[in-house]
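All protein chains of the complex are present and in place, except for one that has been dropped.
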Amino acid sequence: MNKNRLEAFSDGVLAIVITIMVLELRVPPEPSWNGLLSVLPTFLSYLLSFVYVGIYWNNHHHMIHLADRVNGAILWANLHLLFWLSLFPFSTRWMDESGFAQVPVLAYGFNLLCAAVAYFVLQQSLIRQQGRQGALAQALGRDWKGKTSPLIYLAGLGLCFVQPLLAVATYTVVALIWLVPDRRVEHFVIRAQQGPPG
Amino acid sequence: MNKNRLEAFSDGVLAIVITIMVLELRVPPEPSWNGLLSVLPTFLSYLLSFVYVGIYWNNHHHMIHLADRVNGAILWANLHLLFWLSLFPFSTRWMDESGFAQVPVLAYGFNLLCAAVAYFVLQQSLIRQQGRQGALAQALGRDWKGKTSPLIYLAGLGLCFVQPLLAVATYTVVALIWLVPDRRVEHFVIRAQQGPPG
Amino acid sequence: MNKNRLEAFSDGVLAIVITIMVLELRVPPEPSWNGLLSVLPTFLSYLLSFVYVGIYWNNHHHMIHLADRVNGAILWANLHLLFWLSLFPFSTRWMDESGFAQVPVLAYGFNLLCAAVAYFVLQQSLIRQQGRQGALAQALGRDWKGKTSPLIYLAGLGLCFVQPLLAVATYTVVALIWLVPDRRVEHFVIRAQQGPPG
Partner (left out) sequence: MNKNRLEAFSDGVLAIVITIMVLELRVPPEPSWNGLLSVLPTFLSYLLSFVYVGIYWNNHHHMIHLADRVNGAILWANLHLLFWLSLFPFSTRWMDESGFAQVPVLAYGFNLLCAAVAYFVLQQSLIRQQGRQGALAQALGRDWKGKTSPLIYLAGLGLCFVQPLLAVATYTVVALIWLVPDRRVEHFVIRAQQGPPG
């Protein structure tokens, strides 16, 4: 079974999630600079979620690129990831409308954590299907980003009980860590195309 | 006529249906644990529909993979299936907003039944075009899942008149039956690629 | 320039138009059979528009299949068609919410007419690029459906001034005429693949 349709379906879902999220931006209450300023927090929280979906799309793109074929387990692991990503507009909206209250900020962080875990599960299914010597396992190496992110999310969830805005800052840090494109995979692909060194 | 565009269009429609359904989740009325709890039934009914669309996408993927070419009848059988699937967000929302009242739960079950029948009709058009000896007919074998599901839906529709929540439980059972990916087709594909046994 | 991306973009737009249209179905005002009955006219007008978008997707699929390459003029002719198709949810909603009043039924018919004209323009651009001896011109032959439909729409627009429901019936007739898949193109493709007769 080839991977084209898994890519196409994931692209479709992610394209809708990323677009609808920005579409939910409410029009400012008045046509003035103050009106525009009043939607700035909304704008920034949507920007954060946009960047998150962008990161997932980017990494998904790299990961599937190195995969060979897909099976039933992989299809469901992918749908599981898409489920959590599709909740981003919901948790973003709640966090924003509540003015960054504790429970919604916890829910947003929990959503980020679930997406990270679902991504990890998908990655493991792909590696299992391809073998430890496969291109994906080699390219990921020790995968410190993938292993560190859930820990930082957990720290963020804890910080919610101190000050929700600190939690939002923590979530932003994870985004910044990932924003640096995953050069490991990219370098691996280039090296593989050039043949083994030496 | 090749099948790529039928796949692409179906992927597009299913991606939208699955995404928009989750987007319809209302933000909890208050930013608290109670607020979150109050949207739990909504969340679970959306989860059920998400899983259903996932199952259809998964099976559609396997089925079209084994098809050769498409003709006008197949294109319309596919649009017919997409029509019933596209009604899922509508019937899910009604069932949920009514607090699982009798008529909306009946309507939801009827929608599931129509989608199952439409899927069966599409499958038959593909088999007819390919012949009884074709890969799809061989892979489906006796198709007990496809033949049993409508009967269970009918039982669920009957149970609505006793207690709507029993009907919802019945619909969930069908989802669980299908959640096990259709290994028949998958095994068939692997066997076909390895050549005939013996 | 190849035609893959034109197909992909058109599929995307049509998938969204067809799905969002059905999503706009309002939940019945009460969870009862009467509630369901009260949304029946809405349901039927959405069904009509769903079938129309399905017909356009189907014919677009056949037409582009026979095209060779695309140029700037064809890309814009295609966007022009998509523009009118994307207005279907708007004109359907207005017609339905007004209870099939004269002006909205006129607007709906005008939208259908513009889409038909835009389709014809796109077809002509494709034929011009390919030449009169090309596969598309040959397959279309005298194109009586494409030439008759605008006339029937015009008749429907006239009937609006007598009784809007007669106009809706007229629009339905055009849909039924097209619902028969365009066998001309399909036959031509099959014949072309089998080689010339004799």
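First chain written, first letter: the chains are A, B and C, and each begins at residue 1.
Keep in mind that, in the parts below, a contact is a pair of C-beta atoms (placed from the backbone, for glycine too) under 8 Å apart; a residue touches a chain by one contact, two chains touch by 3 or more.
As the structure is a computational prediction, the values presented were derived from the model and not from experiment.
Considering A:Gly12, A:Pro89, A:Gly109 or A:Pro164, the position touching the chain not shown turns out to be A:Gly12 (whole complex). On the side of chain C, touch with the chain left out of the figure occurs at residues 1, 5, 8-9, 12-13, 15-17, 20, 71-73, 75-76, 79, 82-83, 86-87, 89-90, 93-94, 97-98, 101-104, 107.
Counting over the whole complex, chain A has residues 7-8, 11-12, 14-16, 18-20, 22-23, 25, 27-28, 31-33, 35-36, 50, 54, 57-58, 61-62, 65, 179, 181-183, 186, 189 touching the chain that is not drawn.
In the analysis below, only the chains that are shown with their structure count from here on.
Simply put, chain A must spin 90° to overlay its Cα atoms on chain B, rounded in steps of 5. For chain A, the set of residues touching two or more other chains reads 12.
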